[in-house]
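Working notes, beginning with the structure itself.
Missing here is one protein chain; the remaining ones are kept as they sit in the complex.
Now for subunit A:
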Amino acid sequence: MSKKWTVLAVPVISVLLGLLAGAVIMLVSGNNPAAGYMALWNGAFGDTFYTGETLRQMTPYIFAGLAVAFAFRTGLFNIGVEGQLLVGWLASVWVGVAFTDLPKVIHLPMAIGAGALAGALWGFIPGFLKARLRVHEVIVTIMMNYTALHVTNHFIRNVISDGSDATDVVNETASLRSPFLENITDFSSLHNGLYLAVLAAIIMWFLLEKTTLGYELRAVGYNQHASEYAGMNVNRNIVLSMVISGAFAGIGGSMQGLGTFGNMFINSGFSGIGFDGIAVALLGGNTAIGVVLAALLFGALKVGSLNMPIESGVPNELVEIVIALIIFFVASSYMITWLLSRFKKKEAK
């Protein structure tokens, strides 16, 4: 089996194993796996409304996954996507609410830009600390997640609104809502962010694989010593990589603020999208196309799971277990490649 196939086989087999293990758990707990998965499928793609919801859920997952994947490809582990997403969400909504008489062509890009900028700033801090003081980015980004959660809550309650639990809805000129997409999906909450997500995936691919900057960023990720020897500015690249990663995450927040919800509200805990982004990137092999596919799967699982208790009586928490198992199997990819090679050997004999 060629290397390319193994790269593809590991995530696919992981997903299948995760679903299989989920079926076993359903059986053991006295449920009907066939009915459960049928309900999951129907809940994700059963009719156009559900498909729309799945695609809408996929949108922020793509951004979160791209953010993690981008950092990872350049040798950094960005655990702070959650926090970068929250500040991006807030910044977008703020710009969306604050300006009232701008034309859409200016207002919408400005609101998204604000999200990107806020996420970039939130990524800049750990990047800078890593480049200057060699503080490990994992520690800093975890702390920055909590900081983001509480800072955004404070702003929502005390700055953008007067003690309210949510901001106003963003002006029409800054909204990503799309009557066209809503119409063709039976009035789901699918919005124009979908196009941006696909565009972002293409941009990430192009940036890493085709540009001179991408050549440098990946080189620094693989081998800092050789990059320094080659005359690259290693520290600048570390900061830049975190900034770009944070910007992806920040726009992920814009999708929530300008598209899905249209506002921002007090979060008692993390949205989870940033953390799921780590799983999406892992499952997608840290490639642009892989992230899009993995985000689609995660979106489908999340949205489809809501239908499981209704249609089949299987608790939707089971999907959380399936997701956890998929991540487990991807993480233990060594086991799968080993099994594959064993299988192949037997075949050869």
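Criterion: a residue touches a chain if its C-beta (ideal position, glycine included) is under 8 Å from a C-beta of that chain, and two chains touch if they have at least 3 such contacts; residues count from 1.
The working rule: contacts and distances are computed from a predicted model.
Between the names "Metallophosphoesterase", "Phosphoribosylformylglycinamidine synthase subunit PurS", "Heme ABC transporter ATP-binding protein" or "Cytochrome c oxidase accessory protein CcoG", the one given in UniProt for the chain missing from this structure view is "Heme ABC transporter ATP-binding protein". Checked against the full complex, the one of A:Ala219, A:Val291 or A:Ile336 touching the unshown chain is A:Ala219. Among A:Gly30, A:Pro179 or A:Gly231, only A:Gly231 touches the chain left out of the display.
Subunit A residues in contact with the hidden partner, per the touch definition given at the top, are 210-216, 218-219, 222-223, 225-232.
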